[in-house]
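Below is one structure, written out as structure tokens; comments come after it.
Omission of a single protein chain aside, the complex is shown with its protein chains in their original locations.
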Amino acid sequence: MTILDGYEMVVGLEVHTELKTVTKLFCGCANAFGSAPNTNVCPVCLGLPGSLPVLNRGAVELAMAIGTALGCSILPSSFHRKNYFYPDMPKDYQISQYDEPINVGGTLELPDGSTVRIERAHLEEDTGKTTHVGASGRIHGAERSLVDYNRAGVPLVEIVSAPDITSAAQARAYAAELRSILVATGASDGRMEEGSMRVDANVSVRRVGDATLGTRCEIKNLNSLRSLQRAVDHEAERQSELVAAGGRVVQETRHWDEVAGTTVTMRSKEEAYDYRYFPEPDLLPLVPEDPWRDRVAAELPALPAARRTTLLALLGEPTPSQRDQVLSVVELGIDAMVTSAVSSGVDPARALSRVANEVAALNGAETLGVDDVVTVLSMEQAGELSATHAKAVLADLVEHGGDPRELAKRRGFEQLDASSLDATIDEVVASFPDEWTRYCQGDDKLAQFFVGHVMKQTKGQADGKAVIAGLASRRSR
Amino acid sequence: MTTAIELADSVRRGETTATTLTEGSLAAIAAGNGALNAFLHVDVDGALSAAARVDRAVANGEDPGPLAGVPIALKDNLCTRGVPTTAASRILEGWRPPYTATVVDRLLGAGAIPVGKTNLDEFAMGSSTENSAFGPTRNPHDHARVPGGSSGGSAAAVASGMVPIGLGSDTGGSIRQPAALCGVVGVKPTYGMVSRYGLIAFASSLDQIGPLTRSVADAAVCLEVIAGHDPRDSTSLQEPAPSLVASLHDGVEGRTVALVRELLDGAAPDVEAAVNASAAVLRDAGATVIEISIPELRLGLSAYYLIAPAEASSNLARYDGVRYGLRVDADDLTMMNVATRTKGFGDEVKRRIMLGTYALSAGYYDAYYGRAQRVRTLLSRAFAGAYGRADLLVGATAPTTAFELGAKTTDPMAMYLSDVYTIPSNLSGDPAITVPFGSGADGLPLGVQLLGPARSERLVFAAAQVLEEGAPR
Partner (left out) sequence: MTSLSREDVAHVAKLARLALSDEDLERYTDQLRAVLDHARDLEAFDFESTAPTAHPFAAAAYLREDVVVEGLDRDEVLNQAPAVEDDRFCVPQIIGDAP
């Protein structure tokens, strides 16, 4: 499934991210996911007659952090009303930024070195949540719908890229990198599945070499990075086939059907809304003073690109697969486990490998603490745990929690220190004098024989590499 | 008639009780409201329990505040928790807000007794209180005539002696014009001086709450209580309430007052004569009176009738039958929205919603709304120029005395022209006050309007006090 030869795609992404503030954008209701319906509501976020919005300083600050991280100019801005009727919107207008957004212009550099320009990143309020009741559970064919306004008024930042993206893989890489940045700045938890980060893709195609852009379609309902990549690929293929067959692309909004793997028409341009934007009279212009901007910039934590550079530097001369692992641990936000382990004396390659493989497989960003992972890796580095046992302890940590040393002890993995390993090796060597002689004469295959016996004696607690090293040093004596 | 200040003083001194005053007010409403239809809802229980609280405070030696025991009428577009609030619209019939407007909280904190909710033009859109879904209010001076609007209920309640103070809202003259037509004082404060939190919005950048009273001093006390920054209203000025009573008798000696030609153009001869006579009173009090022209004021009406409906079209979108108020059932959501709004809104509200929707719609924004906003800039600049030459401006409040019911209901444009002198202050955000000044050829009350630059309430009130003292009896 891909675009036809001779065509190229032009893609721009609009990413909405919910901000991790304590309260909503314009009122003091809690910004909390999963509360009982209509419990985080007040006159303002219910749009009751007479209520008025008051802007949340914390939300502005997170929006500024996002803008700073994306290299945007942070400018004086204002709010507009976007007018349309929909029951999840309590005032039947959305307060959003229109011609004067807070963050303008910027660049996102992707790990492969390509860059995507950012047009703007502006503040707006989220809508409530509508549940469709009836036969299908979907909007079409529902008998009625139920509205919960807990989410209404939750702060959002919409980040709009320039149409600089030229492949579905690049679209995915952009969204992944952006997500890492949003998580790094503390602005968002970046969870696409829970809807705290939502991506819409504007896709058009043109013949290679054409200067003018083709007619674009907007694709909605992209709930994962995978759906984004698939949907963009599919849409580019659909449009290129349509154009190649002499057809014309109609400007419209299309819905990605994850199961069918296709996009379907939601709304054509003729049905487009007339939003009647006008300046929100209940809010005054927002002017970020220089000291505020400077403080936000100074407090910005290390961003993914810098963190990748740090990891690569630790590795010295990374292999291609290590480069992939670096990408992946930073994308997953578990790279601090690697750097912390390395500063505690763990070998960088070992730390990266454990975190990129075991920790990632255990969904470690959610389930494991940095300190616990560092402890386990340090124990392994010191020979106190074998590789197998280190993995087992990590799995136990995820399942039961607790102290890694305690878990190792309870499992009986404790303490096979260097002296007891030495004693066991001596014992095994003494028990098999013939084999030892042959080994000393150069029959290296026998190393595995001795390792096997050491393992048997230690009930698997010995580190195979340490045993081989012990055998080799005895032979050279 | 006794002023609010005198009433509060006698309650604080223990010479009378809040309960006595409240019962008196409730009795006057019971006797007079049938003819006037000034109140849409009388909150007997709420008023008596508020009065009992004030009386207990006095008995305990506490000071209940500057409006101790003073009965107050609230325009029914001010939210009052648990008490029906309709904005005189079918679409909000039966709605009991779960919260209270900031101004009402502040009045209660000052010892005032809200006795009920007064009639208005639906959503404050009108100049005669005939656009109420619950019937028109009548002018206490002549029941065949309108009280003006949209705060006609509060104006009639104060003028007829039911309450000493009423609160109104003023978007294009909705406090000042009915005050003039009913013969009471009416104040449109500087935009942002009084919190709008809990005021059902008509046009957010123009709306301002203010008092209607029988004396300038009472208006000053009331404004001191309700003014001052409110963290729930972003547009509220970030400063405390001005001190007005202390400087009420400062006079106008040495001040320059400009008689503005555009604030008299088209006025009836008796209105014009009253304004000229008021200028003479100010001159006699030591002011220099000059005559000026501010041609830009002529554009105010057009700009207003684009900006106010545009904001209203958006403010009134929320009445969709989903969360509160009226719902007319239908098969799908859009049809339900349409049926609810079509039944729930009156004629004038629909007219303004459509006008405002048009002014904002694709392709017309620049020609209408955008242009009207530029006029606003021009107008503010023109006012600033005038205030370079004069401390205060004086003119008519309304072109005529109260007109008859039904006289303008079929011609919206004629009705809109009633606001021609009051609208400019809303567009600029500056304060203005109307003071009763004699009567017209028909014996009905007349008002004279004083305008000042932003935050000049002390000066405006001192001049209004001079006019009140010099007004013909």
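Going by the order they are written in, the chains are A and B; count residues from 1 in each one.
The criterion applied here is as follows: contacts are C-beta pairs under 8 Å (C-beta built on N, C-alpha and C of every residue); 3 or more make two chains touch, one makes a residue touch a chain.
Being a predicted model, the structure only gives us computed values, none of them experimental.
Of B:I353, B:A402 or B:L451, it is B:I353 that touches the chain left out of the display.
If you put the hidden chain back, the residue from A:L4, A:L55 or A:A365 that touches it is A:L55.
Within the full complex, the residue among B:F39, B:Y197, B:F403 or B:Y416 touching the omitted chain is B:Y416.
Interface residues of chain B facing the missing partner chain: 95-96, 98-99, 191-192, 205, 231, 234-238, 298-299, 301-303, 305-306, 313, 317, 320-327, 329-339, 341-342, 345, 350-351, 353-355, 357-358, 361, 367-368, 370-378, 380, 412-413, 416, 427-430, 454. Residues 21-23, 27-30, 36-43, 45-46, 54-60, 78, 84-88, 127, 130-134, 139, 142-149, 255, 266-267, 273-276, 279, 281, 283-287 of chain A touch the missing chain (whole complex, contact as defined above).
Following the convention adopted for this analysis, only the chains that are shown with their structure count from here on.
Taking the mean of the C-alpha atoms as each chain's centre, chain A and chain B sit 55 Å apart.
Taken in their complex, chain B has these residues touching chain A: 77-79, 85, 87, 92, 95, 97-99, 101, 196-201, 203-205, 231-235, 310-311, 313-314, 317-318, 320, 322-324, 333-334, 337, 357, 360-362, 365, 369. Looking at the complex, you find that chain A touches chain B at residues 43, 46-55, 81, 83, 85, 87, 90-93, 145, 147, 274, 276-278, 281-284.
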